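Apart from one protein chain that is not included, each protein chain of the complex appears where it belongs.
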Amino acid sequence: MLNKRLQPRQLVMTAYMLPSFLVYFGMLIVPLIMAVTFSFYKFSNIKNLKFVGLDNYKTLFADKYVWMSLKNNLFLIVVCLIGQIGIAFVLACFLNSRYIRFAGLHRTVMYFPVTLSAVVVGYIWSMVFDYQYGMIAYLLRALGYADIVKPWLGQSDTVMFFVCIPLIWQYIGFHLVIILSAMTSIDRSVYEMAEIDGASGFRKAISITLPLIRNTLSVCVMLCISANMKVFDHIIAMTNGGPGYASSVLAVYTYKISFNEMNLGYGSALSVCIFVVTAAIFLLSRLILSNKKGEIQ
Amino acid sequence: MKRLKKSAVILIVLCLIVASTACSTSGGSVSQDKNPPASSTGGSAEASGEKDWTKEEIHLSIIHEHTAETAVTVASSRMYLRVQDEFAAAHPNVKLDVTALGSSEVFERLTVLAASDELPDVVYLNNAVFDAVKEDNMLLDVTEYFDKNFYRDNLRTFSYNGAVYGVPIKYTTYNYMYYNSELWKEAGYDKFPSTWDEVLKANEFFKSKGIPTILFANKLSWFALASYFNAIMHEICGTEWVEAIGAKDGSASFTDDRLVEALEKFATLRPLWNPDFISADDQWAVAELAKGKAGAHISGSWVAGSIKAHDKENPGIADIIRVAPVPTFTGVAPTVDYAVPQGFGLNVKVAKDEMKKQAAIAFLQFLGTDRYSRYMAEVGEMGPVEVNVDMSGLKPMQQDMFAVMNSHKNVPQITYNLHASVARTIDASLASFLSGSITAKECAAEIQRAYEAQLP
Partner (left out) sequence: MKGMKKSLGDYIKIILLNIVPILFSISCVIPVIWLFLSTLKTSAQFEASIIALPKSFNLENYKYVFETTPISLYIWNTLRNTAIILFLVLFFGFTNGYFFARFRFKLRSPLFGFYVSNLFIPIHALLVPTYIMFSFIGLTNKWYSTILPVASIELPVTIFLVNSYVSTIPKELEEAAAIDGSSFSRTLFSIILPIVTPVLVTAGIIAFFHCWNEFSYSLILFNKEKLYTISLALTRFKGENRIDYPKMMTAMTITMFPALMLYVSFSKQIIKGMVAGAIKG
């Protein structure tokens, strides 16, 4: 924090921060409040709103597909935290090293997947996993392991494992770019001093880089949790939530309820559920990651 | 600071330029009435009388899924657009304000429009949309303008409480056995077998060739019901049982023994299918069949057109593929299941302006003539109205298809008068059951739970 006397007048601060606050309030908070209100009604159009109190929520708790979807969301969060951020951190350390060639090119290229739309990514990977013509099936058969080849995306027990691969692959670049830009603020001399002391690459990464980019990493964690609670397009593109509900996630289930069945009251209740669960997970992760520094915000 | 200021100024200027050009051309929201006031001479002429609406300029807004691109490959879109264009040509005073979107996007937008009571003038309907708006006086009652008997489904699909609100624009039949006659002849069958036992016996032959006996493409999970299970239910549980389910009077339940038996019998067909049937899609399956890489595929009336399109890459295939009725377990004749997946209705708000109402009704009636069905018949597919089909121009498989449809009992899919949530559960539970993660009893229980939740 800066010294109080460097803080501009109240009016100046308000002038800078009020416009975005107002717009954000109108575009996100107001519709959210409307959605919460809708969750207490049964309706498909505003001409006929039937107040049902907590009925939608009672249905929600009893609906086993909600729990299945939530389980899948949590699975994706855990896997992607490790896969996306973990791998991105390692790659960032590699790219930040003195001995890397074409770091700029790598950085540019690794972001390409992030620019692809989820539909494209979903389609490409469902092609890779295809039972008949997929690349993996082809390789395994060529190597003589034909019996391992199964329709992975069509089996309830394997579908989630295979669905998370494209998610990890696509967003490594996203976290990589964020982590790298944070790493640029670390002075090279710190590394040089550590090297003189004989620190290995691994040691440098864990003891120097990691603590210094802690704030950025917590941003990445936040974004990863949020994105995986809201994940939608990839699942729809690859499996449509199937087989049955084996790969369904909350956003997919909400969409089907809201837009395929036009049960907007229950759909709003599901959205509130997503909101509450995401906030809970988020607070939990804060508690786990909070440290003595106290500047985390 | 200077750099930022400069870029900000440039951007603001750009915005102003754009705004000034775009503002004048941006339209209002979809449901705004753009009609000129009704002419004083026209008054409220009867629909069958003066027809003054032909002199006024009238705008009708429509949203549907028939884009120019889908029209290239999908006959139903192509023929619908042909009918729509004919209306526009016959009535140049009526400006059709058409928005065409992809098939899932169109219903996403219709949901939002229905929710905010801003439906377009001509409303594209499917079962879910219709269920959502039928009770709330959002669609115009058009009973008096249509003759129920003219249509295959007697206009039941979009009727509610005795009144008709919509006219079908598609009539699709879903369970035909498209088979490679040469391969089956090799297997020892001149005609496709009529019982599943015989098909299972032929499985050995196809396995030795390394190809699936029957392809199953359940990516869009309603295929399981449409291609297989609806007919199986009618056979094992009986048509009366299916109708009792539809009557929702509690006399039939999904947990009845015969439904569980039907499920278990369904699962016995698994050895015939490709192992990735859960994620395979119909388009791919038809391509495989066309390449000679499968014995057969159960699918609907749109397939023939696709196979003809594959004839260029696989010459002769359009004559080798034939159609047979699906086999049954007991050897009785199977039922052919149909559905009216989409139709059109009118926004009740068009009644506010008499001229617009008459134009809209005329449009709906135009869609409801036999034109569409005739055009579909020309390419060997079917429409909502029964028409004479000139078989001579059709491929053998298409002639087979009409023969099967006309000689077997046509029944609606069980979901046609069930709530959308029950349909969804049936599809999902069937997929879970077929992939082996739940038992037949559990599958039946799941469906029954969803069914009971929707009982009045």
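Note that the chains are named A and B in the order they appear, and that numbering of residues resets to 1 at the start of each chain.
FYI, a contact is a pair of C-beta atoms (placed from the backbone, for glycine too) under 8 Å apart; a residue touches a chain by one contact, two chains touch by 3 or more.
All figures in this text were calculated on a predicted structure; none of them were measured in a lab.
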| item | value |
| --- | --- |
| Identified contact with the non-displayed chain, of A:Leu60, A:Leu74 or A:Val114 | A:Val114 |
| Contacts of chain A with the absent chain, listed as residue ranges | 1-3, 6-8, 12-13, 16-17, 19-21, 23-24, 26-32, 34-35, 38, 46, 91, 94-95, 97, 99-101, 104-117, 119-121, 124, 127, 133, 135, 169, 172-174, 177-178, 180-182, 184-185, 187-189, 192, 195-196, 201, 212, 215-216, 218-219, 222-223, 225-226, 229-230, 232, 250-251, 254-255, 258-259, 264, 267-268, 271-272, 274-276, 278-279, 282, 295, 297 |
| Contacts of chain B with the absent chain, listed as residue ranges | 1, 4, 7-8, 11, 14-15, 18-19, 22, 25-30, 63, 65, 67-70, 72-74, 77, 99-105, 108-109, 111-113, 115-116, 118, 282-284, 287, 291, 302, 306, 309-310, 312-313, 341 |
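As a working rule, only the chains that are shown with their structure count from here on.
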| item | value |
| --- | --- |
| Cα-centroid distance, chain A relative to chain B, in whole angstrom | 36 |
| Contact footprint of chain B on chain A as seen in their complex | 43-48, 65, 126, 130-132, 150-151, 153-157, 239-246, 256-264 |
| Complex contacts: residues of chain B adjacent to chain A | 107-108, 111, 114-117, 128-129, 131-133, 135-138, 219-221, 274-280, 419-421, 424, 428-429, 431-432, 434-438 |
